[in-house]
Structure formats: C-alpha cells, structure tokens
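This is the structure, below, for whatever I ask next.
For this view, one protein chain was removed and the others were kept in their places.
Lettered A and B in written order, each chain numbered from 1.
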Amino acid sequence: MNEPKIHVKDFDFFYGASKVLHGISMDIPDRQVTALIGPSGCGKSTFVRSINRMNDIIPDARGTGTILIDGKNVYGRDTDVVALRRRVGMVFQKSNPFPKSIFENVAYGLRINGGGSKREMAEIVERSLRRAALWEEVKDRLHSSAFALSGGQQQRLCIARALAVDPEILLMDEPASALDPIATTKIEELIYELKSNYTIVIVTHNMQQAARVSDKTAFFMMGRLVELGDTKTMFMTPKEKMTEDYVTGRFG
Amino acid sequence: MQRHFDRDIEEIKQLLLRMGGLVEQQMMDSVRALLDRNSDLAQLVIERDSEIDQMELLIDQKTIELMAVMQPAASDLRFVATIMKITPELERIADLAQDVCERAIELNREPQLKPLSQLPLLADNAQKMVRESLDSFVRGDVELARSVIRHDDVVDQLTEDSFRSLLTYMLENPRNISSAIRLTFIGKYFERMADGATNICEMVVYLVEGKMIKHTHMQ
Partner (left out) sequence: MTSTSLRRRLVSRAAEAFCAVSVVIALLPLALILFYVVKEGIGALNADFFTKMPKPVGEAGGGMANAIAGTLILIAIAAGFAVPAGVICGIHLSEYPKSAFSTIVRFAADVLNGVPSIVVGIFVYGILVLPVKRFSALSGGVALGILMLPIVIRTTEELLRLVPAGLREGALALGATRSRAIFTVILPAALPGILTGILVALARVAGETAPLLFTAFNNRYWSTSLTQPIASLTVQVFTYAISPYEDWHRQAWAGAFLLVMMILVLSIAARLAVRRLERMNRP
C-alpha cells in the first residue's frame, strides 16, 4: 500500500460551542476516489471542507487534531491557506461560475496565480476544458457568458476551473445533486476518468453514486466516522450494523 | 455514451468466454480419453476441473460486485442475470466431463465391451450444442440459440438409442452389465451436457429479447 495522500488523526471540529466532528481518523489514498456518505448533518460536508480549510470563512468555526497532506499539517501554524487551496481544488454542490466568460472562468485561477502568456493561458484553458469533457461543447463560444451554459455544463465548467490550477486533490461536495440523471452520469464518468491523475474526495447524499464512482467509502453518522473500507465491501458485506442499515435503506 | 460500467461488463464477458473455452476443452479431452482408453488424459481432465471451479467463483464475485455498485437496469440487469445463470451451467457441464473421465478410468480396468458407435455421435452432438450455445451468447444470436434448443430432441433420441444398444449387450451376457451400465451413465452425462447448453440458450433468448422461454413447451 502506498503512503496515503491525506492522513487524518483525531480530528475534531467545532461551530462555536457545538462539536460537529468527533475524533475522525482516516487515510485517504492517492489517486483514488474516496466517497463520504451519511445522512444529512452527519458532518461529511464539514469534514471535506476542513481539508482545504474552507470552513475558515465561517466565524467561530475551528478544527483541532491533525490533517496531513503529504505529511504536512493543514492546520499547522505556518500553513499558507492560499497555497493550500491551490493544491486542493474544490467543486461545490451548486455550480458557481463567476460572472465572466467561459474562458475567463477557467483562466481565473491562473490569473490570480500570476497568469502567463496569452498562448499559455489559452492552452491551459483548452486542456482543462478537455479534461472536464466540456471542450467540444463550448469551443465555439469561449467568450460568451458562463451563465449561458446548462446546469450540467456549468458544473463541468467549475470542474475545469478547478483543474486549471493543476491541483493534486479534488474535493467535491455533492457535485451532482442538483443535476438531472444524464448530466449526473457525465459527471460520474468524468470523476472516473480523473482519478488516474487526482486524489478525489466526494461527498454524496446518493449512496448509489458513491457505489458507482468510488474505490473507498467512508460512512459518517452524527459527526463520527462509523466505517471506512473498500466500496465493494461496504456495499456487500459492511462490518458495522449501522452501515448495513444505512446502505440497505433500513435506517431509523 | 461509453460508460465505465461497459468496461466492467466486457471484463466479465471475457472471463465467461474463457471459462467456456476451458469447458469445451474438457469435453473434448474427456471424449478422447474415453475413445482412446487413455487414463492419463482422463486423470488430467479430472485435475483441471478445479481451474474451472475457480473461474466460477471469480465470475460470481465480479458479478455480485457489479450488482452491488452499479444497480444495473434493463439490458444491463438482464446481462447480469444471464451471467449468474450461465456460469453454473458451464460449471456443471465441466463436472459432467469430469464424471465421464471417472467412468472412463473405471472402464479401462475392464475389458473393452465393443467398438463404441452411438456414444461418439452423441458426444459430438453435445459438444456442438455447447459450442453453439456459447457462440449464440457472444453474438447475441437468438436464431442460433433456438436451433440449439430444438437440437436437444436429437440428442435425447441418440441417448435413447445408445441405451437400447447397450441393453442388448447386457441381455446377451451378464458379464457385460458392469461396463454397459458405466457406458449408459456416460450417455446420460452427455445428454445432460446438452441440457446445459439448452439452458444457456434459453438465457440468451432472455438476454436479447427479454422473454423467458424456459418451460414454455409445457403449456
């Protein structure tokens, strides 16, 4: 087994006085898809947003414990959050293209990182759009508004935008929950393609989606990690009764 | 759109075809061991059976995993169901080939009864049916599948003929009974292999047309 890309040890998280994550410890393997499943409010979203410290923008939120990416502590004193987020891309539940053209959306991450020559930019934008399986659909209207795209296309644009800064890790917070089944299938196929180059952590409400796209599955419940294992095992022979009840829909 | 699910399906299909190839080889070698009175070859066939058992386990595991993570629907679901039904049929055919070899070894310890006539014909027909059933699966060829199913009657008739001819030997001389009964068993084994091929073909029709034709002749 290779070194895990992300190593989490005894990680707690608080919103003010309420503790929402309790002693999470898990390893997330490199270049595989790890799915986080669990009922609403189980902490899976909070956890994934802790990996790139997206929760920092929430007042009174704080995490304690260890999250190591390639051995470096995300919550260390000297961690440069901006640099961290460039290595750890994120795609959100609601597609959030910027009020800019398709091209400028993808180029945004490059521009804030100092940009490059016009040709380099165009190359990276094209490559990112191709990787996100969107190039063919938008190549003739790169300079029209991103809002003219369909929901599924907008989400793939957001993925392209995240890929453009060449992250190592891609966090996806319910990336397909607002999409129709066809757009969802496209996103899932895309995730499957991307895992050869990126470490992907995906939060999903949809168990079947977790089953389809992931190699590892982690089941969260009330702020605790109940079980983590190979996706196939989790869906065929889970060890924990709670996992069994959840994946069979017998919950509660 | 190409789905990664399709790649998984293709992988299982390839495994099943490899298993089918091995089963055909086992049948062929069992017939050869019987006709040539070659106990070594018969022993080899018996030993190779575990390889097929392993493949059955592997295919079962892959198919169940596929169901667990993909929740197949429509033609995907029929494909998975077909695999789950075809694999044990193949495994049973291989077991029957193993049984043929066990009887062959026993026969070799006794004097040869007579030059076998009906039995090789029966074995040929059974082999052809198994091969064609796999072909019909690969190509999704329901015409071929239906012709294999029809051919089962021919095999039944050949089994009956073989039994009657062996019966005359038994009536002629009680010393022949031991060998004749073993040969009768072997005839039955080939008939069952042909039944297996028929079952596979019924699943091919189900896979392609979504119709379950099994047991329909009874209505």
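The working rule: contacts are C-beta pairs under 8 Å (C-beta built on N, C-alpha and C of every residue); 3 or more make two chains touch, one makes a residue touch a chain.
Just so we're clear, the structure is a prediction, and the values are computed from it rather than from any experiment.
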Omitted chain's touching partners, listed by label: A
Which of A:P4, A:G109 or A:P238 contacts the chain that the document leaves out: A:G109
Option touching the unshown chain, where A:I6, A:V20 or A:M54 are the choices: A:M54
Interface with the undisplayed chain - residues on subunit A: 52, 54, 57, 59, 82-83, 85-86, 89-90, 92, 94, 96-101, 108-109, 111-113, 145, 147, 158, 161-162, 165
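Everything that follows uses one rule, which is that only the chains that are shown with their structure count from here on.
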Distance from the mean Cα position of subunit B to that of subunit A, given in whole angstrom: 49
List of subunit B residues in touch with subunit A within their complex: 1-5, 64-65, 68-71
Complex contacts: residues of subunit A adjacent to subunit B: 185-186, 189, 192, 208, 211-212, 231-232, 235-236
